[in-house]
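The following block contains the structure, expressed as structure tokens.
A single protein chain has been removed from this complex, and every other one stays in its place.
To keep things simple, chains are lettered A and B as they appear, and every chain counts its residues starting from 1.
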Amino acid sequence: MRAPRIFLAAIAAAGLFALPASVRAADDHAPAHAPIKIPEQKWSFDGIFGTPDLASAQRGFQVYSEVCSACHSMRQLHYRDLTGIGFTPEQVKAIASNFTVPQGTDDAGAPKEGPATPANMFRSPFPNDKAARAANNGALPPDLSLIVNAREGEANYIYGLLTGYAEPPAGFKMQAGMSYNKMFEGHQIAMPKPLNDGQIAYIDGTPTSVDQMARDVTTFLTWAANPEMAERKAMGVRVILFLGLLAGVTYAVKRKIWADVH
Amino acid sequence: MAGLHKSEVTNPVLNWIDQRLPIVTMLQKEYGVFPTPRNFNYFWNFGALAMVTLMGMIVTGIFLAMNYQPNANLAFDSVQHIMRDVEYGWLIRYVHQNGASMFFIVTYIHIYRGLYYGSYKAPRELLWILGVVILLLMMATAFMGYVLPWGQMSYWGATVITNLFSAFPVVGKYIVTLLWGGFSVDQPTLNRFFALHYLLPFVLVGVIFLHIAALHIVGSNNPLGIDPKGPQDTLPFHPYYTVKDSVGICVFLMVWAAFVFFAPNFLGDPNNFIEANPLQTPADIVPEWYFLPYYAILRSVPNKLLGVCLMFGSLLVLLVLPWLDTSRVRSCRFRPTYKWLLWLWVLSFIVLGVCGAHKPEGVWVVLSRLATLYYFAHFLVITPILGKLERPLPLPESITQAVTGRPLENH
Partner (left out) sequence: MADSSASTAHGHPADGNKRDTLELIAGAGAAIFAGSIGWALVGSMNPSKDVLALSSVDVDLKPILPGQGITVMWQGKPIFIRHRTAAEIAEARNVKPSELNDVQLDKARVKPGHDQWIVLVGICTHLGCIPLGNKTTDMRGEYNGWFCPCHGSQYDTSGRIRKGPAPTNLPVPPYAFESDTRIKIG
């Protein structure tokens, strides 16, 4: 006879939780610009138990290294982090040594460079934002460490953007040096179409279609923005189950204690 | 006068302490045998839930502060350092980040419970006022905490909110410069916000202590809004309500955990994953969800000063509510008309929240104006007048009679 009241409380709480959700849902239909519909994709990391597919993330790292990293930095990542997508420490060492990064100063105090170690940050393509703009027509290629979390639509948006290049519709006025993209706000993006079929050769032999590369690099970037995801979801399941049991036992104690009141 | 406290504690060590510092006696009196109405429903859990949240926020906050850098050049990266490199850093940070939302959810429900059951009415006016002070302190703390990650929303939120004070004539711009410690939101602003964000929770603990002290003088209200008439109407707080609160706490922790582990950024804004950039304002700036209703009130009028005054007024009006309500009865259970108008007020609050998330154009302007109008009319017009006009339902003779259906035995 007490249970219905819990449900009442739960419904009241749920009502308040639903508020931001409805706010977001409503936001998607904001009339400010012609709304861009971002198609939903299926991802290995969807849902309560989903975690990034490591093989895909490793291929995505290859795409990042061979394509994106020409312009985009990932300042929050270190080569040592790559063990998180299934590389062994030895593999990480080997990968890192392929990159030349700043290594402090030499004995005379001049800045020096050398092969990266796992402890080093990912190599940045430009020394600073000004240099990045100067090399890119004044546009700043954003850092990709958190890009998946930093965009409305998350992975679906990144994938949509990478596969969203097309010829501009008839009559659409393009500015010089810009590319047409279906997913980009305003449809004019400074980044030229980055991925083309067969552009790189995957180590594991997977055919490199634009779709495959976009999918892989999005998986990699999702991991990069949320490296804790696998641990977090696994821990979450255990914590919720534990608290559920604890709630059950505590409720039983409560029933017993209150038995003599009614 | 002087001399040891007469302790009834049997454990010799505790007894020795209790004679000199009667904390055991005090705890026993305030949380052990404290007479509590026997008819609480689960809405009475939310005070305890808020307490648990505050404790969680303080503890996680202290450990976050050990790794956080209140420096405009380092703050954003130091948060990422916590998320990526510090052992369990992501867990502590997500608990804290979502804890802010949890704190407002439980506090809003706690406040709503007070409104519905008339807990603000005499003799609990001061208890209620202290509660409003707690809400204001919470808001200040939450706002400053949101600035610390130094993302785009942090920066522009800080800019917009501090600029509210520029609405005041003459002194406004001096206040804003003083708040910033400069001519824009920058390093000094971040540094002082960090200091205050660390301080205010402890001020909050102090005011909550007073809130509870005031509660324990007048005693708890209850769903019937009538005073207990004797021991048969009350139960000792322990074990009856300690265990009932524990049930609520377990369920609440599950909700909190669900956000932390499965949707940690659901309540956040993608723009805050971009480091603060003083040269570029994001396309849509919105405050965190718990500030949206007030944000909508602010924007509902085209006049800057009036908007700011209405926004602050929407909170300050709560301070005088005990004297605006003229009804003889407390609980909405016995107020057939007011009950629905209070729900309408809740609706206006939610509508304001939705309006706050949208650009102030078209239908949203109209809606937010209507909702703002009702928000204030409810307190300033309906509450005083309806209290006089409404005929309350008959009150039960006593809590026990209402709960058991039996008339009082000892009368």
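Observations on the model:
Heads up, the rule we're going with is that a residue touches a chain if its C-beta (ideal position, glycine included) is under 8 Å from a C-beta of that chain, and two chains touch if they have at least 3 such contacts.
Computed from a predicted structure; not experimentally measured.
Among the residues A:36, A:63, A:150 or A:243, only A:243 touches the chain that is left out of the figure. Only one of the listed residues, B:19, B:67 or B:281, touches the absent chain: B:67. Across the entire complex, the residue among A:59, A:78 or A:232 in touch with the chain not shown is A:78. Only one residue in the set A:41, A:97 or A:120 touches the chain that does not appear here, and it is A:120.
Of the listed positions B:91, B:292 or B:332, the one in contact with the omitted chain in the full complex is B:91. Within the entire complex, the positions of chain B that touch the omitted partner chain are 32, 59-60, 63, 66-67, 81, 84-89, 91-92, 236, 238-240, 242-243, 246, 249-250, 253. One chain of the complex is left out; on chain A, the residues touching it are 78, 80, 107, 117-120, 242-243, 245-246, 249-250, 252-253, 256-257, 259-260.
As a convention for this text, only the chains that are shown with their structure count from here on.
Averaged Cα coordinates give chain A a centre that lies 33 Å from the centre of chain B. Within the complex formed with chain B, the chain A residues making contact are 5-6, 8-10, 12-13, 16-17, 19-20, 22-24, 26-27, 30-32, 48, 75-76, 81, 142, 145-146, 149-152, 154, 185, 225, 227-228, 232-233, 235-237, 239-240, 243-244, 246-247, 250-251, 253-254, 257-258, 261-262. Put simply, chain B touches chain A in their complex at residues 38, 41-43, 45, 77, 80, 83-84, 90-91, 94, 105, 108-109, 235, 239-240, 243-244, 246-248, 250-251, 253-255, 257-258, 260-262, 264-267, 270-271, 273-274, 283-284, 289, 292, 350, 353-354, 357-359, 361-362, 403-404.
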